[in-house]
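Every protein chain except one is present and positioned as in the full complex.
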Amino acid sequence: MAIGQKPLKKILEINEPKLKTSITKIEPNKIITQGYCQEELIENINFSEMVYLLLQGKMPNKKEAKMLNHILISFCDHGVTPPSTQSSRLIASSGSPMNVALAGGLLSFGKQHAGALESSMELFQNVINDLSDFNEKYLFDNLAKDIVDDYLNKGIKIPGFGHRYHSKDPRGSKIVKLAIEEDFIGPHLRLALAIEKELFKRKKIHLNMDGVNGAVLSDMKFPSNLGFGIFMIGRIPGLIAHINEEVTEEEGFRKFCDIEDICYYGEENKSLKG
Amino acid sequence: MAIGQKPLKKILEINEPKLKTSITKIEPNKIITQGYCQEELIENINFSEMVYLLLQGKMPNKKEAKMLNHILISFCDHGVTPPSTQSSRLIASSGSPMNVALAGGLLSFGKQHAGALESSMELFQNVINDLSDFNEKYLFDNLAKDIVDDYLNKGIKIPGFGHRYHSKDPRGSKIVKLAIEEDFIGPHLRLALAIEKELFKRKKIHLNMDGVNGAVLSDMKFPSNLGFGIFMIGRIPGLIAHINEEVTEEEGFRKFCDIEDICYYGEENKSLKG
Amino acid sequence: MAIGQKPLKKILEINEPKLKTSITKIEPNKIITQGYCQEELIENINFSEMVYLLLQGKMPNKKEAKMLNHILISFCDHGVTPPSTQSSRLIASSGSPMNVALAGGLLSFGKQHAGALESSMELFQNVINDLSDFNEKYLFDNLAKDIVDDYLNKGIKIPGFGHRYHSKDPRGSKIVKLAIEEDFIGPHLRLALAIEKELFKRKKIHLNMDGVNGAVLSDMKFPSNLGFGIFMIGRIPGLIAHINEEVTEEEGFRKFCDIEDICYYGEENKSLKG
Partner (left out) sequence: MAIGQKPLKKILEINEPKLKTSITKIEPNKIITQGYCQEELIENINFSEMVYLLLQGKMPNKKEAKMLNHILISFCDHGVTPPSTQSSRLIASSGSPMNVALAGGLLSFGKQHAGALESSMELFQNVINDLSDFNEKYLFDNLAKDIVDDYLNKGIKIPGFGHRYHSKDPRGSKIVKLAIEEDFIGPHLRLALAIEKELFKRKKIHLNMDGVNGAVLSDMKFPSNLGFGIFMIGRIPGLIAHINEEVTEEEGFRKFCDIEDICYYGEENKSLKG
């Protein structure tokens, strides 16, 4: 086998590393993540602190760690109703290994599913970023009125509000209650609550889990992209539980629509002969 | 940003290329695949010849190209009945792009689905590889009897035989007919047909598409792993047609099981307080 | 296990089929695709005709089938240079099965990779759809000038033009030559060629394969989303050849960046105690 010849210049250029990272340093018998020895992290921090540290590059304070833990738990599972859970189980049923079934479930998080969290974070962050002073209550009420007017006029849903199964999403309400008890109320959550007040008055629609969590995560300074990441971190244990249930409790190779559930409405009697 | 320092020895070592390939050479304005200029291939060969060339490293003869084309067409679509097609449509429905929905469908090809083709190729190839002389007809009949005995005694299905919807798979029968017309009958197909004769006598079970195509691909010297690859090449246009139909003809974010189709059978009234 | 009770109304409602399709009808021993018996298709048509039939719902004429075959071949492989091929090989190297490695490669077709084909189709189709009369040559020249002005002023690349390795993509040039020989030149290709003329005059930049194929596929009335699908149909045999080469020719579990190629630039000496 011939080996490519590279000029000396090229050889020296590629002295430059291909990959750089500031997340984790690997040395023989030593692993440092975000500046801390992993041994110290393993012994001393809990999972929500680890998530915060990995994604923000620094340790959270106690309140932030606690709120993030509440949020992660709230994402854990919504039964077999979401398409992502159905995809994971369908793939597991065909005999694919657990990582493959899990990956298939993640692929179902398209714009129409799990998009509400990102969109609500973008909405709240865009509005708040444009403000110079957000301490006065009447301000949030006025902003909320404008936003609700705008969406209702356009006839589109406000992301983070309303739910197909729950008129009042119990997870969202609980996170609001905990944020109040912990005094963890920043401008994004205040805006979300003001929108809810206005929208409920006009349309009887409440904040849902995505809207509340999107607001609290925004108050923690997570960008919307990482909000989506945190949702997946929270949901994955539920997906794994479903994959495991599918594999251990159900017959293999089942389909969620049998042939009786399928209707063909195309043509039937064409022929290549004319 | 600090840049890693590597000793000179390391620098010279990495002169060695990271990736080697014998499939395609890229030069400025020149692309050579399996030894041929792509411009020549684009102008002169058809798709089944390209598939053969890429996977076997040489051009097929006319008969091989024709049979491979028949096989690719036979894999094209089986409606919305397969779990892979249902997965692709489910993922497309959630707003994921076409490549993502297609990838999700591929993840459904687990051991229980699309495994029959690989397994039938392994079965036929193992038996034939053990033979020194396979010209005599009685030999195949005797081999077939032993194989059928063996599987029936163990109570397991012979891969490549029987179908959940078709007592006689019309695609398999057509490929057999074409192989006979083309005089493209090697030892693997002869073995498959001998097994079918025996199995039909005892159990009224026919060869299916996977079994016939597995035998013909084995006669073309494709290993079982590439048989699975050829199945995917053939099926992907069908999956793309379904993804497109889902996106253009159906409402977004539908689930294949609604909440009325779901039954919960776990506990309900536990409390952390004891 | 308790089974959910549904009211009679619900039972009758779900008489409605869950899934509908106009692509393929499955009956015992009979499979009909786009109106044709699959047995007739298996015997009589080639792969590019099958692709056209599945995606357009009708048979192509001879010229269309021929041009589509050329296009599929032109997509087949670009060596190990694309990130999608590198992803597939990396995943195959870790011991995942072929369908999983293939799916991983498809996931690499993001906006930055394989997006040029879709974007060029959108560009050409948007311009042509806005025209009522496109027969006059000077029209295309004027349109092309406006488009080139617009993109150059904004400082962004025109999708379908230029290539990182090829100053003149040999695949694109060959497809143009074949379209001329076949007299298969519709308004989208005329527009693409007019843009190329203008862009080459000003910037020495040529049409690439994506641009040419996007124009020809638009002339065949494929929407941009299906153009992307056709690209994947064409590229998948190449990806499978690479996965097979990785598995048969290389050691398992290799990484494309070794530890010497990695540079850490984060902090190192933080402690939770401080």
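For clarity, chains are labelled A, B and C in written order, and residue numbers in each chain start from 1.
As a working rule, a residue touches a chain if its C-beta (ideal position, glycine included) is under 8 Å from a C-beta of that chain, and two chains touch if they have at least 3 such contacts.
Note that the coordinates shown come from a computational prediction; the quantities given were computed from them, not determined experimentally.
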**Request:** Out of C:109, C:124 or C:228, point to the residue that touches the absent chain in the complete complex.
**Result:** C:109
**Complete:** Absent-chain interface residues of chain B come out as 17-26, 32, 34-36, 40-41, 44-45, 59, 96, 100, 103, 257, 259, 261-272
**Item:** Contact set of chain A toward the excluded chain (per top definition)
**Value:** 1-4, 6, 10, 14, 18-26, 28-31, 33, 37-39, 41-43, 45-48, 50-51, 54-55, 69-70, 72-74, 76-81, 86, 89, 98-100, 102-104, 106-107, 109, 114, 165-171, 173-175, 178, 225-226, 228-229, 232-233, 236-238, 240-245, 247, 249, 256, 260-263, 265
**Message:** By the contact criterion defined above, which parts of chain C meet the unshown chain? Give residue numbers in ascending order.
**Reply:** 1, 3-4, 6, 11-12, 14-17, 20, 79-84, 86-87, 90-91, 93-97, 100-101, 103-104, 107-113, 115, 165, 252-257, 259, 262, 264
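Here, only the chains that are shown with their structure count from here on.
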**Closest chain to the centre of mass proxy, which here is the mean CA position** = C
**Message:** Roughly how far is chain B from chain C, centre to centre by C-alpha average, rounded to an integer in Å?
**Reply:** 21
**Item:** Centre-to-centre distance between chain B and chain A (centres being mean Cα positions), rounded to whole Å
**Value:** 35
**Request:** Find every residue in chain A that makes contact with two or more other chains and list them.
**Result:** 17, 20, 96, 100, 103, 257, 259, 262, 264
